[in-house]
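A protein chain is absent from this complex, but the other protein chains hold their places.
Read from first to last, the chains carry the letters A and B; within each, the first residue is number 1.
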Amino acid sequence: MATHHTSDYQTGELKSRDLSYPSGGGISYKEVNEDVVRTMTQTGKWYYLALAGAVSGFLAFWILPWAYQIYKGQGVSGLNTPDFWGIYLTNFVFWIGISHSGTLLSAILFITKTPWRRSIYRSAEAMTFFSVATAAVFIFVHMGRPWNFYWTMPYPNQRQLWLNFQSPLMFDVFAISTYATSSMIFLYFGSIPDLAAVRDRVTGWRKQVYSALALGWRGTDSEWHWLFKAYTFFAVFIIPLAVSVHSIVSWDFALSKVPGLAKTIFAPYFVVGAIYSGSAGIVTLMVIFRKAMKIEKYITLNHFDKLGMLLLVMSLLWSYINVVEVFTGWYANTSAENETLIYRMFTTPYAYMFWLMIFTNTILPLLFIFKKCRTSILACVVVSLGINVGMWLERYLILTTSLPRKFLPYMWHDYIPSWVEISMTLGSFCFFAMLFLLFVKLWPSVSIYEVKEDIGIPMRKGGGHH
Amino acid sequence: MKRRDFLKFIGIGGVGAGAGFVLGKVSKPPGAKLIPYLIPPEDIVPGVATWYASACTQCGAGCGTLVRVMEGRAKKIEGNPAHPVNRGGLCAMGQSSVQALYNPDRITKPLKRKGPRGSGDYTEITWDEALKTLAENLTELKSKGNSDKLHLLTSPLSGTLDKLVREFVSAFGSTNYSHYGLFQRKNLAFANLSAMGTASVPHYDIENTKYLLSFGADFSSTWVSPVNYSNGYGKMRQGAGERGKLVQVEPRLSLTGANADEWVPAKPGTEALLALAIANTIVEKGLAKDGGAWRGVLSRYKAKDVASICDVSVERIEAIAVEFAHTRPSLAIAGDSVSSYENGIAGAIAVNILNQVAGNIGVTVIPNGDDLGGGRRVDFSKKISTLIAAANADKVKALIVYGANPVFTTPKAAKLEDALSKVPFIASFSSFMDETTAQADLILPAHTSLEDWGDDFPDPGVGAPVASIIQPAVGPVFETKSLGDIFIELAKAVGGNAAGKITAPNFAEYLKSSWKELYSRNREMAAGTLGFEDFWNKTLQNGGWWGPPRKRTATVSARASEHLTGGPARFEGEEGQYPFYLIPYAQTAYMDGRGANLPWLQELPDPMTSVVWGTWVEINPKTAEKLGLKEGDMVNVESPFGKISAPVYLYPGIRPDTVAVPIGQGHSHYGRYAKGRGANPIEILPYNEDPRSGEAALNSTRVRITRGGSGERMVKMEGSTKELGRGIVQTVSTSEFKRMKKEGV
Partner (left out) sequence: MSGFFERIAGKLKSYREPGYYTKLDHKWTMVIDLDKCNGCEACVVSCYAENNLPVVGKEECEKSRAFSWLRIERYVEGEYPDVKVKFIPVMCQHCMKAPCETGCPVYATYHNQDGLNVQVYNRCVGTFTCATYCTYDVRRFNWFTYKWPKPLEAQLNPDVSVREMGVMEKCTFCIQRIRAAKDKAKDEGKDVQDGDIKPACSQSCPTGAIYFGDLQDPNSVVAKLAKSPRRYRLLEELNADPSVIYLKRVMGDGNSSHE
């Protein structure tokens, strides 16, 4: 970012290299600053209503049922023998998936120097962090004794207890905590200059908070230099990490022997699915975000066009892997695999879910072949929501159609989620919304300095450069 | 004797004889003492189990048990490996007797009725008051010269307790002491009486049988002595010798049928004819041991005539006959589906004849001799119908019930409850509020068998004299009394003859003196002991006494053939209106309903359907398809005598013209686990019994099935019954197995 623009400063050339802002000089630096800071300081009653709704939804739909579950026991869920993993783990994988595109996309696009990344990456990264947090809570929700969660951490103790590093769940603990930490740092590092910008524009307690958060950023050349180094390091680090996280999540399932779960294709399948669902999540979120925050000028149709292409590619990839998954099951032609496939594809109610998933994830995104659709907000909303529903169903189907059809038919038993589980699923969306609303209010949700880089220097009408 | 068993006996030996005497003192309810082990009781070491040898009384089989007791509490019941009846095994019901002991729904104190009969409104009274009330009632009866109007109805008691009750009743001046149970197998006893001269079930040597032809005898789960037979079955299949074959004749595949090599689904009511046709074929083909005597009688039952009636092909009848006669030794047994008709005796006798012509009597059928004189007495004149008739004729002024639950186990058509309402005084000694006890005016709860003394002389025997001892393994959990003590104290309170005759201070003493008498009569018992005390101690340690096997034989007398039948059994309900035969059967866990109050048994999946906590109706899938029924649909099972509703279970092991309903659920009382659960098929049965024996004819009605009715959902534990070629239960063919054995691989 900073480096390749220095030439602009030096040559003083007025180049509008980026199509993101066709107007080229339509926006001034000051406007950028004000627009972004406005999202933080001037929030209307709708914001507070939304926040209140999210918070109360989070409390009512998630915390209360969870407290009830902890008090009474895991039995209040619909889990049973042998379907020990139901909606809870579905949600876990779903939210981990959602998390995948934010940081990963940001990092990839950063390294490939894709300019249209700039106005969306901040909120995408936030989305990553929040959905990882949501997913992590689901790990505790699904545990039989969540109050002993710290037993899964390697901590020194007098009983000389140690962890089983063979366990894919152990991999998970490390992968997810590393991922959450790294994506948080990545988000934070990228925000430092903007936090400084905010610091300069606010007063009162906010000033103190943002001063602390800005780490004394003054915008010197060496500061930009070091920030860029650190940011690049994390961008490079986070790409394999993100890939490994979802591979590891897939191993939770793939390392079992359960028909329908024990698939070698699972790691790429989950990574692709994660990026796919995450990108769709970004699209959905951007639509809401730009509308609610009135920042259409920063997140333009051009962005949707690019994201649409990404979705189309991911859809094709996902569909290919899905076909491979079904095919290998069918080709194996063992009774266990066959029964699982029949159960998933041709037995009510799972058949409805399966074919709906195929429709939303394979057929519907084909609309994005057409630029008209890619640049239509309505089409983007429909397709991205469809993909999110489909991807949730995919995870649900993986778990709830494999475990009820294990090796011994005597123990086959269908899984029906209870109200507690459904409620907590809703609650998780409220939780996510709550976190995101707070983020928008408390954090510069569009990268101020990077958007400015796109605008170009000479447009400093109001002289608002810090 | 295995080392482990030996250790157990050492453990018991350390306690010494008559441990039960002191137990009452040491195992008070928890909390009785603040520092319970300050002066620890001699036989209680915390953390160390004590094993008491005893005998199981859950059904009539009389298996020997070892009761594991820790800190005065019974923990587990295991089969006594040294006991000849069960040889270490113990069935589901027997093992659940600890849950009967610690059942939360036991009657904890004597109760006196307050509200109207059946209202369940009782007040707790003291034992003194309870005994006084009972004695007053009986004395009043006596003073009015109505002694004979006292009726006693108990489960089939045996041994010393039976002797005591008999003494009491006769001293009181009554002749009306009868045993009652739904599955008393009186038809079998009657058939054996008329054929072989002993009114009991003989010892069937399944272990050494090479061809077992079972006519509906579900010996794996409930029939007569399941653990003993199962033990024999295991050895028959994989014992020292060649593998025996099992062929099961029954309209509904029972658990035993499921283990059979062949299933012959003969039409209900024709099993007797089939048995006779097989016997006839054996005689006709000249394969019989002594065919001559039977040729005449049997010639009426030609395979070709019988085949179509039984729905079994002539070829199959002949093939079974040939194999049965050729495979030595063979054995035919008469179970419930051959004898649960109005002429059920005919079926049992037919099987006796079949055994006779195949030469099995004395080989695999060993007639029972009551060597020790304590066996169960089967009195064919004492029937439930006589009791009902007497009550209706106001000839029952007082009724004492123990162990039997006739209100539950007699059909509604018998109108037993109406008859009971005419009895002015009913007392129950039951420890549970069952349907009959709920009709009682006075309840004196007796101990369960784990708290009580007693003995048992198993019938059927095991081809050897067996006397088991029942000793208290724990002190009383509640304020209950030993059944024997109740009678002894009652005798004293009533006075007169009874008090003069029964002088023992308590039942434990009575039992001991009774055994002393037995000991003095029996030379075998005396051998190797240093007098009675030594013998008594050893008996308590071992759980009883058993002698060497006796060889006995008999010849089926031609006289028996007078009970034979010419045609199939009669069914209530016209075929057009009621198209299905109804088979109410004894389920593994509940048997005649007695197991329904034990949570372990309620949650035990039925072996054939895996259904738990309820009743179901077994219907052939093809029949269900015709009726448009799916699994789990509620249906009404309607006979000419009533209707019950239960969910459908699609059961391929049943004839398409037959439906089956397990007995045992549908209790209106009997504790939290049993009450209001499922349906009781006995309710819709006709009030039929074999007039000669008094055994209920359970399978003697047809029913119709209609959709509808209300009831609980069916819950089954199985997901799928299809193995899907996954090789879960792998098999080898019989010929392959023979090859393996021959090659010694």
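The rule is short, and it goes like this: contacts are C-beta pairs under 8 Å (C-beta built on N, C-alpha and C of every residue); 3 or more make two chains touch, one makes a residue touch a chain.
Values in this document were obtained by computation on a predicted structure and should not be read as measured data.
Only one residue from A:T178, A:S256 or A:N338 touches the chain missing from this view: A:S256. Among the residues B:T50, B:S96 or B:S561, only B:S96 touches the chain that is left out of the figure. Listed residues B:T50, B:T160, B:S174 or B:S220: the one in touch with the omitted chain is B:S220. Checked against the full complex, the candidates A:A67, A:A212, A:V236 or A:L408 give a single residue touching the omitted chain, namely A:L408. Contact residues of chain B toward the unshown chain are 2-4, 7, 30, 47, 70-71, 73-79, 86, 88-92, 95-96, 98-99, 101-104, 220-221, 226-227, 230-231, 233-235, 237-238, 243, 247, 253, 255-256, 258-259, 261-263, 265, 313, 315-316, 319-320, 322-323, 477, 588-589, 599-605, 607-608, 610, 612-614, 620-622, 652-656, 672, 712-713, 715, 717-719, 721-723, 726-735, 737-738, 740, 745.
Contact residues of chain A toward the unshown chain are 72-75, 78-82, 84-85, 142-146, 148-149, 151-152, 161-164, 166-170, 173, 252, 255-258, 261, 403, 406-411, 413.
Here is the rule we use: only the chains that are shown with their structure count from here on.
Between the CA-based centres of chain A and chain B the separation comes to 67 Å, rounded to the whole angstrom. Residues of chain B touching chain A in their complex: 610, 717-726, 728. Residues of chain A touching chain B in their complex: 335-336, 339, 404, 407-413.
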